[in-house]
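Note sheet for the following structure.
Only one protein chain is missing; all other protein chains are in place.
Up next, chain A:
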Amino acid sequence: MRLLLLFLLVNSLLFAQNKTITSGEKLVFTASYNMSGILTDIAEVTMQVNEVKTSKSTLLHLKTTAVTYSKWDNFFKIRDLYESYVSPTYLTPYLYKRDIDEGGYYKFMQYNFNPKTKTVNSLMRKKNSKGEFWEERKTLTIGANTNDLVTTLYKLRNLDIDKAKTNDTSQFTILFDNKEFTVSVKMLGKETINTAIGRKECYKLGISLPRNNELGKNSDFVLWLTADANKIPVYGKFKIPVGNGELKIKSATGLMH
């Protein structure tokens, strides 16, 4: 009986069908940073889903961008692009790209996933102090449940949260900067909050990162997903060693339900 339950749980995490995301979906957020107790709007974050056709298949292109608002552009310019190409049914990642430009700091990461062999061909490109680019290529072996960051954000929305009870936890393994780490997502309960797209009943999820993660220790995230079939992330709070901030939804279009 226990084995059967375990099998069902693993199965639901690994092979959960996409029931929430469709091509044409566009979510726009405002990212704010807390400066000495006062929140300042810094950047616009957009999460978009499009269909992409190759000669052999049709994939979903999950794209997340962050661009600084005009008043910040001359002080600290951000042009971040995170994208993932996944299978439309199970959101299995095939290609992931992270192209970040933050106040002059540039980094490019690319993962070519091979789900059959559970390997990833990784490419990292950075700029040195002289402004010259250098590259590093690696082949990594990953676990059966490992995804990239963007895919994980969308897979989170495909969890059967409606069946979860308060304090239930799910684990996600993410490949970030060529390292795998596990994040725990804990159901904190339900809350009704006011958002730019109306008053919404939401699932409140706590996301904890391992202590030795890229963002440093004591990182904490709380995410509010609408308690409907779309499970839109409408509000997020984050705490990192250099401060804390918020992510608030501005608009949501092209939703599946």
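The criterion applied here is as follows: a contact is a pair of C-beta atoms (placed from the backbone, for glycine too) under 8 Å apart; a residue touches a chain by one contact, two chains touch by 3 or more; residues count from 1.
Convention: contacts and distances are computed from a predicted model.
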Listed names "Cytochrome o ubiquinol oxidase subunit 2", "ABC-2 type transport system permease protein", "FUSC family protein" or "Winged helix DNA-binding protein", matching UniProt entry of the absent chain: "FUSC family protein"
Which residue among A:30, A:145 or A:195 touches the omitted chain? A:30
Filtering A:22, A:92 or A:208 for touch with the omitted chain leaves A:92
Which positions on chain A touch the chain that was left off? 15, 30, 35-36, 38-41, 44, 52, 54-57, 59, 61, 63, 65, 67-73, 75, 79, 81, 83, 85, 87, 89-90, 92, 94-95, 97, 99, 110, 112, 114, 116
